[in-house]
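Here's the structure, in structure tokens; my notes come after.
Take a look at chain A:
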Amino acid sequence: MSEALAVETLTSGYGEAMVLRDVTLRVMAGEVLTVLGKNGMGKTTLLKTIMGFLPVRRGQISIFSQSTVGQPPHHLAGRAVAYSPQDQAIFQELTVEENLQLGLPRVTRLAPELKRVAAIFPFLAERRRQLAGTLSGGEQKMLIMARALIARPKLMLVDEITEGLQPSIILRLANVLRQEKSANGTAILLIEQNVSFALSVADRYAVLSRGEVVDQGDAHQPGADTSIAEHLSV
Partner candidate 1 sequence: MKHLIPTALAAAIACFCATVPAHAADDTVKIGIPVGLSGANSVVAPSVVQAAKLAAQEINDKGGIMGRKIELVVADDGSGADGAVKAFNSLIFQDHVNTIITMETSAARNAGLPVVARGKTPFIYTSYYEGRSCSPYLYVDAWVPDQQVASIVDYFMKEKGAKTFFLAGSDYAFGRGMLEFTRKYIAAHGGKVVEEEYLPMDASDWTAVLSKLRADHPDALISSTAGGAPNVTLTKQLRAAGINVLFGNLGVDEGTAKAIGPDAAGVYISQSYLTSIDDAQNQAFKAGLQKMFGADMKTPNDLSEPEYDGIYLYKAAVEKAGSFNEAKVVSELGKVSFTGPRGTITMDKQHHAPLTMYLGQVQPDGSVKVIQTFKNIDPGQQCPKLKS
Partner candidate 2 sequence: MAILLLDIITTASILFVVAAGLLIVFGVLKIINFAHGGFLTIGGYAALVTTQLHWNPWMALPVALLAGLVLGAFVERLVVRPLYARPLDAILATWGLSIVMVQMITIAFGRGTNFVESPVQGAIPIAGDTYSLYRLIMLGVAIILGAIMIGILQGTRLGLTARAVIMNENLSRSLGINSGLVRFATFSIGSGLAALAGALITPLLSVDPLMGVPWLLNAFMLVMVSGTSLISLGAACLVLGGAQVAISTYSSPVLGALSIMVLAAVLLRIRPAGFARA
């Protein structure tokens, strides 16, 4: 199993405020790692730093064994990394189709790929000409997921995809992620607050609190949820 993402003793933040301190994480190909933590604990900062939106103050980030420190965000997409941010993750004023198109590399034709993701989320084909901003909250989340999947990524970075969703849709997304992992061997870094969803998808977990990893372990191991809950309530 090769290493998809390696974060080593990473320190970063905004301006002079350090949000992450000495964070070390690893995601193997075909593995789901979930990072749990409450708001303001540095989860989103972690993804933004991996993506290159924030400078690395100290430490190392490697994707498929190549360092990405100092590389601009758009380089990562070329390395089969799909990032689904938490906020403003779709182009509201663009159509569903255009949103998906932007998930694809320049040369790839949309039609066959659209067909593939529409098999997972059928509404996408029906509403392809609709503006993405007019979709419901759940549909928007599914569009984000579809846009990540359409490019056949090898590493997915997913930031709180379940936020504000109904349980039925959460269940569906969990299935999609499990399917993607096992069928295509995709590595997934899942940032979550929803512990039950996270544990139902993940192989391993890590808990982030005040910018540091305070707990990690096997997601399937009994008692993982209690351990997490303890650390979350600090």
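In picking the candidates, the idea was that all candidates are chains of the complex that A comes from, given by their letters.
Methods note: contacts are C-beta pairs under 8 Å (C-beta built on N, C-alpha and C of every residue); 3 or more make two chains touch, one makes a residue touch a chain; residues count from 1.
Treat the numbers as computed from the prediction; the structure is a model and nothing was measured.
Enquirer: Considering only this complex, which of 1 or 2 touches chain A?
Expert: Candidate touching chain A in this assembly: 2.
Enquirer: Of all residues in chain A, which touch candidate 2 in the complex?
Expert: Touch residues, chain A against candidate 2: 51, 53, 72-74, 76-78, 83, 85, 88-94, 98, 101-103, 105-106, 147.
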